[in-house]
Structures are given as structure tokens and as C-alpha cells.
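Every protein chain of the complex appears in place save one, which is left out.
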Amino acid sequence: MEKGAAPGAAGVDAPGAGGAVRGIAYEEPLVFEHGSRGRCGVSLPEVGPVPAGDEIPASLRREAVDGLPELSELETVRHFTRLSAWNHGIDTGFYPLGSCTMKYNPKSSEALARLPGFANLHPLAAPELSQGVLELMHGLERALTEIAGMDATTLTPAAGAQGELCGLMVIRAWHQAHGNPRKKVLIPDTAHGTNPASAALNGYTCVQLASGPDGRLHPETVAEAMDEDVAAIMITNPNTLGIFESHIAEIAAIVHAKGGLVYGDGANMNALLGTARPGDMGFDVIQYNLHKTFATPHGGGGPGSGPVAVKAALAPFLPLPVVVKEGEDYRLVTDPKERPQTIGKLREFWGNVGMFVRAWAIIREYGPEGLTATSQLAVLNANYVRAALQGTYNLPYETDSLHEVVFDDKAQKATGVTTMDVAKRLIDHGFHPPTIYFPLVVHGALMIEPTETESKEELDGFVSAMKAIAEEAVRDPEAVKASPQKPVRARLDETRAARKPVLRWVPGMKVE
Amino acid sequence: MNFPEDLKYTREHEWARLKGTKVVVGITDFAQDQLGDVVYVELPAVGDEVKKGESFGVVESTKAVSELFAPVSGKVVEVNDPLVEAPETLNDDPYEEGWMIAIEPADPKELSELLDVKGYQAFVDEQE
Partner (left out) sequence: MRYHPHTPDDVRAMLDVVGVKSVPELFRSIPAALQLARPLDVPPALDEIALFAELQRLAARNQVAHPPFVGAGCYPHHVPPVVDQLLLRGEFFTAYTPYQPEISQGTLTALFEWQTFVCLLTGMDVSNGSLYDGASATAEAALMATRVTGRKKIVVSAALHPEYRKVLDTYLRSTHDEVVTVPFGADGRTDLEALAAAVKDAAAVLIGWPNFLGVVDALPEAAALAKAAGALTIAVTAEAVALGLLQAPGALGADVAVGSFQSFGNPMAFGGPAPGFFAIREPYLRQMPGRVCGATVDKHGRRGFVLTLSTREQHIRREKATSNVCTNAGLCALAATIHLTLLGKKGLADLARLNHARLLQLREALGRQGVRPAFGGPVFNEQAFDVGDAEAVVTRLARKGIAAGAPLARWYPDHPQARRALLCVATELHSPELIDLFAKAVKP
């Protein structure tokens, strides 16, 4: 593909600023619609002579599951290969989803996670059979504790949202141990939806706090709302606008003074690695998102991993297990008698260990300098994009951005082109759109988080696509509104999907 | 935006119409416009009691969900069941075919406490 082909040139066959063109993709039916019969894609041993003693009654068993597909191995391979061609991943191109930290997923991590010593280990294998993974978990707990500036970490939560649930449970347990669980949690209007949902799941009422015109939470706002009925404040720092909550120390002091605790949503840790630590700012609890900050893969929407780091006072309440080192040996503490104040268990086993291996691999490869460079370059990349686009798109907040920047579609209002249209047109240029319509405090938000693994050339391509779209919005808004045109599907009817939900295949399946 | 003159309005963007002894309730043109394409509506059953200012149901679009608040207290005597099968009616015709419930009001005074069309128009102008 030639470089220098005119971006945004007329016609669906012109390459986009990111190089995207149309290509050959395949219509592929669902596996259930394949029509193949009598084929199978696995190789299994013969059952052999079966001893007597099969007592499962006929009424409780079935010979086979009707409706399952019957494809050969090659048919299966082609099916999923063709499906994959319909997807855009980080490996395809730029993926600046704000708040999701879509950085490159290292392939060495995949090879290491697949070592049989990790992959084939049963969670209930005796400690003498699993010292390697326990040593790894111990090392990871300590590293995450240090990076956050805290005193102890649990690796158990499955994702950020479960980490929030865990953090709030720990907070509640701490308050309960002090005689009063309290009733309210303060949450700024910029918060991610999981924050109030997690608070509500713990029986708390959410009090929303308004951020200021600079996009920051102000101490006076907190002071007005803070009383002895407030268990905690939940803050993301930097917040979902990509703005550092610079009043954090004062806010933490206000909350602590009335006996409350400060919860940190660590989704945006990528801006702080090695540069600043939540524990040094006044946070008492923080959850990580390993699938964001530490590049563990989460294609399709997971799995995640949400370790929670806490200050010493909260450590006794952490869920089990925790990993301890006794002499040269490692052990999982699973017995509540050893940790009588634990909130209990959140998982049937120990956490998403496969993700621990990957996170540990990247932490070991980076070392202290690599981690610090990560936040520095993430912030540089976001600021570069901000500077390049601020003449073209409206910046709702003048305040400094860290690792992500939020624009909106105000400057395009006269053309009728919206944030949604800009996003869809970016697809034709070859870029995954940024996060749109979040945070809610900005109408028509476009949240761009490049991450540190993107090169200057990639960012330049993205910027030129955004500029081309702004220009096209003036010249030919209908073309923007007609996008995307290059992928296998154009805009999909979300209303129809919700009005008459079709959520599984059935024979003769129809979309009304 | 269309706001019929003969209706009463609430700050939660419902309308109320006195029809004989009953109060018929729905959502306004502003509400359906804000919601976008309505995909689902949940209504109470005939015989349910409702209280002024309290939730009696839910309306959902693809991107938002909103509770419905009773403009007056009383007993639900009619429910527009076809609306549940065709929620898009709320977008197409919010004031006639899109009526939601009819209430036998407990206190006839409550209806006069609602906004008239001028008051509601002013309230809507403030929102934008």
C-alpha cells in the first residue's frame, strides 16, 4: 500500500488516512447453520471395556445434545479464521479507546503463560507441587503494593468492577469493626458507571458530587457533602476526563477528618506508573485493572483481573487467599481462622492466575525504568494528539490532560455531524474509534487514549484522519453520516435488536 | 416540540389529561425525543395503587432508561397494553395512541397543582 495516498479522498475505494481499503472477506453462517452432518473435529481415545456400575437413570441422561454443529476440524478453522477477519484488534491498528488502555499485548507473555508448569497446574495441588506459581504470586503482590504506594495487595478479584466491589466490602467491614458501617458513598459526576453500581451492591446510597468548570473535584464540594454518615469517597485519579485531581490531598484530608475512607479506581494507573502513587496521595484502597495497565489480553470483553491494594489498617479485611512466605517456602492462606476479619471469598479459587503470569512477565521485563517510561510516554502521546487536534475539535476543558484527552462535537454542530458520525468515519480510515459519549459530563464526548505503545507515525495518521473528517463534515456531511462503508457491515440497527431481542440461534431464526 | 394546550404537565416530562373522572397519563414529546427510539416499556397492572411523585413504571430506549412518575395519586383503572408490544408508539404518537395508564384520582386537587402548557414550555426551555 503506497504511503502518501490522499487521505479522505472521494469514494469508498480510496485508502483512508490509516491505510484502510476494502478487501475480500467472507460471509460466514453461524456454526449451527452450517448444514454439515456427521463430521467431528476432535480425536479422542476409544472408550474401551466399561465396567458395570453406571447408575445414572435414563430420565436424567440424554444420548446427545440436539442442535449442536457437526463440523470437521478444517471447517471449524475456516469458520473462525473468517470471523476473525471481520474484527479490528490492536494488532490490526490504532485502538484509542479512552479509559480502556488498549496497549500492545506482548506475545512473550502468551508463550510464558502457556508453559505447562503454569497452564496445567490444578488450583488444589499441594503447596509442595506449586511453589513456582506461589512465588510468582507473592512477587506480584509485592510489586503491585509498591507501585501503588500501599501496604498489602489481594490478587483475587476477577476484574476492575469486582475489585471495586471488594474494595467497598473492605471499607464497609472496616467501618463495621468500628461500630457503624455508615450509609453513603460520595462519587463525582465523572465516575465510571461501575462505581455507583458497586456502591449500591454494598448497600450504600450514592451521593453525586459536581466537578468544577475545570473538570476537577473541588475541596469545598467535598466538604459540603462530607459528614459522619459517609463511609467513603470514590475517586479516579486521573479522572475520566484525563485530568489529574490535583486537590486530592486536601480532599482526602477532609474525608479522613470525619472518619471516612478514600477509594481509588485505578483504571487510569497508566498515567501514574513510577511517577506518582495513590498511596502517597491519601488513598486507602485502590483497585488495579491488569488488563489495562499491564497489557493482559481481553479480546471480546475479558478476562480481566482486578487486584486490590490497601493501607495497613485495611489489610486484615482483605479477601482470601493471600500468599505468605515462610522461610523459603510459599503458602496460600485460605483459612479464615488465620485472618478472622477477612470479608471472605470472591472466587472459588485464587484469582485469574493466567493473567498474573502475564502481568509479572511485563513487570519483570520493564523493571523500574520501563514502568516509569510507560507513564511518561503515555502522557506524551495523549498531549501530542491534544495539541494536534485542538484547533479542529472543541476541548471542553482547558485543564491539562495526562494520558487521555476528551474532545466533543461542538465545533461540528453547524454541519449536523455528531460524535457518532466522526467515530464511524474513522473506521473507514482504518482506526478503531475512541470511546464515545463517556464521560457523561461532556455531551458528545470523544475520549482518546493513545497509550505508550503507539508511534508518532501512527498518531500522525490518526490526527490526519480526524482532520480529514472535520473537513469532510463541512464539505459533504452526508458522506460522513453514511459511514462506515468499508467493513463487512454498515451501521447496525440497535433499536431493532432491543425491541425484538433475538439472543440465540434457533432453527429458522429470523431477524424481524 | 409539540405540547398540546389542553394538557397538564409535570417536571418529569409526563402529561396528564382529565377524561371524565379519570386522569390519563403519558410522556411528552420532549421526553420521547430525549430518549430516542423506545424499545421497552413496563406498566403497572389494573388495580395497582400509585402515589403522586412516585414511580409507576419504566421506559427504555437503546441508550437510556427512565422511570415514570405518577402525576396524581389514585388507583390504576386502565392500562394501554398494546403499548408494551409496540413501544415505538411512544415516539410516533406520545399524546394519543401513546397513552400509558388511566388513574382514578384520590384527590382531584392534585391535578390543578401540575404545570400548564406555558409553565412546562418555560421549564423545557430552561433545560436546554
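The chains carry the letters A and B, assigned in the order they are written, with residues numbered from 1 in each.
The rule is short, and it goes like this: a contact is a pair of C-beta atoms (placed from the backbone, for glycine too) under 8 Å apart; a residue touches a chain by one contact, two chains touch by 3 or more.
Computed from a predicted structure; not experimentally measured.
Across the entire complex, the residue among A:Ala85, A:Ala225, A:Val324 or A:Ala411 in touch with the chain not shown is A:Ala85.
For the chain left out of this panel, the touching residue among A:Val12, A:Cys206, A:Val324 or A:Ala411 is A:Cys206. Considering A:Met269, A:Ile286, A:Ala423 or A:Val480, the position touching the chain not shown turns out to be A:Ala423 (whole complex).
Here the missing chain is touched by one residue of A:Ala17, A:Ala152, A:Leu165 or A:Ile448, and it is A:Leu165.
For chain B, the residues touching the absent chain in the complete assembly are 40, 60-65.
Operating definition for what follows: only the chains that are shown with their structure count from here on.
One simple way to say how far apart two chains are is to compare their mean CA positions; for chain A and chain B this gives 39 Å.
Touching chain B in their complex are the following residues of chain A: 437, 494-495, 497-499. Residues 36-37, 39-40, 60-63, 87-88 of chain B are the ones that touch chain A when the two sit in their complex.
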